[in-house]
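One protein chain is absent from this view; the other protein chains keep their places.
All chains are identified by letter, namely A, B and C, in their written order; residue positions are counted from 1 within each chain.
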């Protein structure tokens, strides 16, 4: 029966993450961007929230909690509201644990998952995006070819979070034209980190270019099964993160507009500003609901490709528009780095480009 | 040297047409739409302005005036400001005379042009559009095939203005995949008017579906040369007509907004309305200048395909947005047929579909 | 639990109405667009027979009793159900939907603000007899969205109120007053100097002397719906035909404010109707694209899509976003939650989305889209009303803005 009410567990989870995002994450977001660095302490604090471990079954050392995409959508929004770079950093291990949980054999699970259930943050990552215009997850240029029972990976990847620090990298590559996931250890020969990416936004998050040059991995490194649900989940996570970023920008602009006076009244009392804010609020809610619906469908085990793509594309447009409008509401103040909105605009612009950068 | 000033002749021409559009055309526009009929008297009055004859050389019975596309752009805007149906009706003979002037042999000119230089309106028309989604002027489905030295035309056309009343119809057809123009007399066997179109807008203008069924015409009926400049000129004419329609809607909405009170002040004093009007004004001017530039380029004999397509597409978006906003400014009054704006919205929506419906 | 699955009951209702929409409404859709001001009598009779006594579209806030009553712990779905029903009917034809005999907005006002006696006197008639309509008359020639500017007056004269003024844009006004034994709820001021507080709602019954329908508007779309202008000239109505407290004083939940509150219920209903029209257009385009062999690759990167593909996906997303916002506003009402913000959000989004969706659909279909041979162009004309009535796009944005900024109508207008 149609309902818009998170259940009790979801509410608790969301509130915990929200409080972390507001009190711990947001205050250091600007510094992380300027210094291009995220302090270990915040990563460890996030780790202790159990976001990664909770979804791992007890037999593999985790808490055995649910893996609901709806719950993830709620969590992602709050983390995105805090800071996108930090959100992507602390969620990065999921880029390994989730595909392994969904697609991995018992052996792979046993091998990989316990590493991500310890007391301290362990980095994991995925290499999906490629440095090409019109990058397409269904037509990867990185190839996986069989060679004497092993796989050999070749090609270039970009925007790989945490790169050299990751214990495992899930590399997506085309095997006979079909996208497959491969589990690659960080010390595998032929897997080379080229350099840290210098990009416009999410500057706190360390992302890297990777080169796969005759990178040999055993056949057992392949994760069996369909990667589509993985991508769909990532789209939902990104859409929800975008909602969080947009909400942050909206609230900041709203509060500024109520505070700032022009022509004798708060600028929020001017229709041009007030209507802009109203449209922002509507589009944020609209996107959240699209993401929820896609997540709900995914949770039912149905093909959520249509819903998650629509939600993600909608979110990418929405977050750009909302963050751009937030800068506009602040006027000159929006353009200087004393205020957060320019950072959110830079981060917001990324969503149209990001694919597979988050799983939650 | 860059200049935005029409020359003396252009100004006079524009002012004459503007006064005709305001005083004669506009007052009967609503009636023409409701009755799906345009009075002969207005057509004859327009004829007497010499819009058709002026561009025909004296040797063929015309006034030997200029054929500048810039001048036409000015004229089209004013006629469109009056009423689009009536504008398209009174300009229809140009659909024959212009291609003949541009592409016709001396023989063709001698044969055709004098008919359009008399004292009374003579209908001419062109059949370009076809009843298909994604209709493409470069990939027509109506074919012209050679047969014993003659041409045979086959296929279906739609939105043919004045259809059975036209003395000549310029039929555009694919000859070996390339679009060519053919001059077809109204009584040619195999050229059949199926029925008058019933469409959402430009209801005053009688447009028809045509069927070409083994329609045989002599080889001499073909207009030699490239049709691209003809299409470009049509695009510029349509863009300028759209500017006229949009300006009509803008001015109506502007005046209404200054007159209509809500919350104690004219609604035009509300930023939401005032900004909408400001954006309308800017986009109308922007489109006009794009059309002028395309026309200017065409007049220089250069390939104006890029400029005229950009102007036409821009105009189609603009006129829809402006007329829709005009309805919005009037609110409930915009939705009823006592006011003109709903008519302009219906006409405005057509521009994205129209191709080759006007030449001036 | 967050859930987007309709209950089985609701699905059953939806499917049933969809059959009616496709089998009964669509075939007569064009006819009643072209033959403006003609009543679709058979359709109206049929729907009257099916729905009289109940309200298929009704909705409105649940009262406590209803929610907790009858021993069931299942939360109500009345308002969400109404949006589903209305979407289906409007998918069939929005004009025909609006012409169904029913208590409409007038009935909603009596339900919300009427005394038990008033409910009996005015609503019971909808359970039997010939088809009937009720309507609400707010707008006047001199004002649109600024509903506090009512110029129609009501003056007490002994046992009667005497009403004078002109009302326009009264949906179903002609049918309520002159084509059936219905009534119109008329907003009038009893004390101009008191502003909003002086405005009251009066039930004007059919056949009241001095009440004339002076015009039935020619419109861009929803031509089957009657939009009436009504003149009241010394129209005398019984004293107890006023809704709520007739005194001009402080908070009056049943009068002006009560009537305003009905918008929180009717805005999701209007949004649902908009979505029905939009879905008709999207469904049509989807079928045509399939016929033409155009595939939609949802997971293709935006930059590899065709313009058509992208347009279509945007249409789908916009429509679905509007639908979810609408369900949410209705669901809140079912839960007895205050939904003033969310009701305006969904109305604003749906009105705009559907205007754009249908306009784009016409463009995609090309010459056929612009033609009256198919219904698409009609849906575009019908759709636009949703951006206008029950508060224009602008009025709804204003309400949203007030709520998110915590401003009064005085601070932000």
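What we mean here is this: contacts are C-beta pairs under 8 Å (C-beta built on N, C-alpha and C of every residue); 3 or more make two chains touch, one makes a residue touch a chain.
This is a predicted model, so every value here is computed, not measured.
Visitor: As a test of the contact rule: which chains in view would the missing one touch?
Guide: A, B, C
Visitor: Write down which of B:33, B:209 or B:293 is the residue touching the left-out chain.
Guide: Of all options in B:33, B:209 or B:293, contact with the hidden chain holds for B:293.
Visitor: Considering the whole complex, which of A:77, A:197 or A:299 touches the chain not shown?
Guide: Only one listed residue reaches the unshown chain, and that is A:197.
Visitor: Using the document's definition of touch, tell me which of C:214, C:306 or C:409 contacts the absent chain.
Guide: C:306
Visitor: So which of B:7, B:147 or B:220 would be touching the chain we can't see?
Guide: Missing-chain contact among the listed residues: B:7.
Visitor: Since one chain isn't shown, list which residues of subunit C touch it in the complete complex.
Guide: The missing chain touches subunit C at positions 301-310, 363-364, 366.
Visitor: Identify the residues of subunit B touching the omitted chain, counting contacts across the whole complex.
Guide: Missing-chain contacts on subunit B: residues 1-7, 10, 70, 133-138, 228, 231, 254, 257-258, 268-269, 271, 274-275, 277-279, 281-282, 285-287, 289-290, 292-293, 296-297, 305-306, 309-311, 313-314, 316, 352, 355.
Visitor: Residue by residue, what part of subunit A touches the chain that was omitted?
Guide: Contact residues on subunit A toward the absent chain are 129-135, 158-159, 197-201, 260-263, 272-273, 320, 324, 327-328, 331-338, 342, 345-346, 349-350, 352-353.
Simple rule for what comes next: only the chains that are shown with their structure count from here on.
Visitor: Computing the C-alpha centre of each chain, which chain sits at the greatest distance from subunit A?
Guide: With centres defined by C-alpha atoms, farthest from subunit A sits B.
Visitor: Between subunit B and subunit C, what is the separation of their C-alpha centroids in Å?
Guide: The separation of the two C-alpha centroids amounts to 39 Å.
Visitor: If you average the CA atoms of subunit A and of subunit B, how many Å lie between those two points?
Guide: 51
Visitor: Mark out which residues of subunit C touch at least two other chains, giving numbers and ranges.
Guide: Correct list: 394, 397-398.
Visitor: If you look at subunit A, which of its residues touch at least two other chains?
Guide: Residues 271, 275 of subunit A each touch two or more of the other chains.
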